[in-house]
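Removed from the display is one protein chain of the complex; every other protein chain stays in position.
What follows is subunit A.
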C-alpha cells in the first residue's frame, strides 16, 4: 500500500528542512527537489492504483475503520477517481514550482522557510484530496491556507506583499471558520465525522441543520475558490506572491481548496439529502457572475500578473458552471458532460495558468517590471519565453490544437444544451478572455522598447519547467477526446456515484 507515503514524504521533507538547511544552500535545494519528485512518483503510482483497482479506502491506525462497532470510529482516507486526478496534478505542478524556484528565488533571503512552506502547501493540498473525514478535511484546509498566507506575504520588504497577505489572511480565516462552524453543526446533529457515513445518516434524517451547514460550507468554499463576489483577495494575493507561488495558488490552491472541496462535499456528503437542482442553480448563478466579472476585469489590467489573476477568476467561473450544471442536471447525459468538462478544465487550467505565471515570473525576473506598457517587443529579446506565453494564452482561450479547447467545448456544449442563455454567457466570457490575451500578445510582438532590448532569456532551471508544461499542454491537446473518454468521464461518473462512495467505505469492514 503506497498511499500513506503521499503524506509521509512531504511531511518528512517539511519537518526535516530546518535541519537539512544547516548543510548549506545546495543541500536544501536538492532536498526540496528530491522530496517533491518522490511525492510526484508516489502520486503517479496512487493514480494508477485507483485507475486499475477502483476506489482506495485506507484506515489510519487499524485494519478497518469500524473497530467493534458498525459505524466508522477512525479517520479514513478515500481516494476515488477524481481524488486521484487531483493528487497527480497537485504533485506535478508543485514539483515544477519547486524546480522553478531554485533559480527564481535565488536572490531572496529566508529560503529554508520558503522551501519548508512550499512543501507544507503541497502536503495540505494532498491531504485535502485524499481524505474521507470531514474534520480532517478542515485540518488540511487550514494547513494549506496558513502556508499560503505566509507564502503570499513572503517578500516582506515590498508593501504590496504585506498588504495582500493581511487581506488574504483576515478574510481567509473568516471563510475557514464558516467551514468549521458547518462541521460543528453536522457533528452535533449526526454524531459522525466520516463523510460517507455522514451521507447515510443525512439521507435517513434530512434536517434544517444540514441545510444551514451546507450554506456555511458553500460560503466558505466559494471564497476559497475565488468565486465572484468574494474574489477580491485573489486579485491582490496572486500578483504579490513570488511567481512560483502564484503558479501554485492559481493552479492548485483555488482548485483543491475550493472546487474539489465543493464537489466532494456536495456530491459525497449532501447529495442524498438536499435538492440538487436548487444547489446547482445557486452555483450556476455565482458561476455566471464570476465568468463575466473575472474575464472583463482581466481586459482592463495593465499589470501582467494582475491580468492573469483576474483571468483565473474567470476560468474558475467556467469550472463552477460545469459543476453547477452537473448538479442541476444530475442523472442526465448533459450533466455528465458538464461535470466531465469541469474536471477536465480544472486539470487544464492548472497546467496553463501555472505556465502563464511561470512566464510572468521569468519576465519580472529578467526585466524587473510587471507593467505591460513597458514590455513591448519582448518577442525579440526573449523568444523562448514569449513562445511559452503564446502557447499558454492560446490554450486558455481554447484554440483547437491545444488542451483548453476540449474542456471548454464540453462546458459550452453542455451549457448550450442545458440552457442556451448560459451558453451565451460562457461565450461572452471567452470573448473578454480572448481580448485580454490578444492585447498582451500584441504588446509582446510590438516594437522593442529600450528597456526590453537588453533582456536575456532566463536560465535552464526556469526554462525547463516552462517547457515541460508547454509539452504537456501540446500532448494533451493532441489527444483531447481520448483523455476525456478515458479519464474525465469516468471521474465524473465516480463523483456522481454516491452509493459507490459509501459502499466502498462500508465494504471494508
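Rule of thumb we're sticking to: a contact is a pair of C-beta atoms (placed from the backbone, for glycine too) under 8 Å apart; a residue touches a chain by one contact, two chains touch by 3 or more; residues count from 1.
Following the convention adopted for this analysis, contacts and distances are computed from a predicted model.
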I want to check something: the complex is missing a chain, and I'd like its UniProt protein name from "NADPH-dependent glutamate synthase", "Membrane bound hydrogenase, MbhE subunit", "Cobalamin (Vitamin B12) biosynthesis CbiM protein" or "NADH dehydrogenase subunit M". "Membrane bound hydrogenase, MbhE subunit"
Looking at the whole complex, which of A:3, A:56, A:123 or A:195 touches the chain that is not displayed? A:123
Sole touch to the unshown chain from A:209, A:274, A:399 or A:506: residue A:209
Hidden partner chain, touching residue among A:146, A:240 or A:410: A:146
Touching the absent chain: which residues on subunit A qualify? 11, 14-15, 60-61, 67-69, 71, 73-75, 107-110, 113-114, 116-117, 120, 123, 127, 135-136, 139-140, 142-143, 146-147, 149-151, 153-154, 156-157, 162, 165, 181, 185, 188-193, 207-209, 212-213, 215, 368
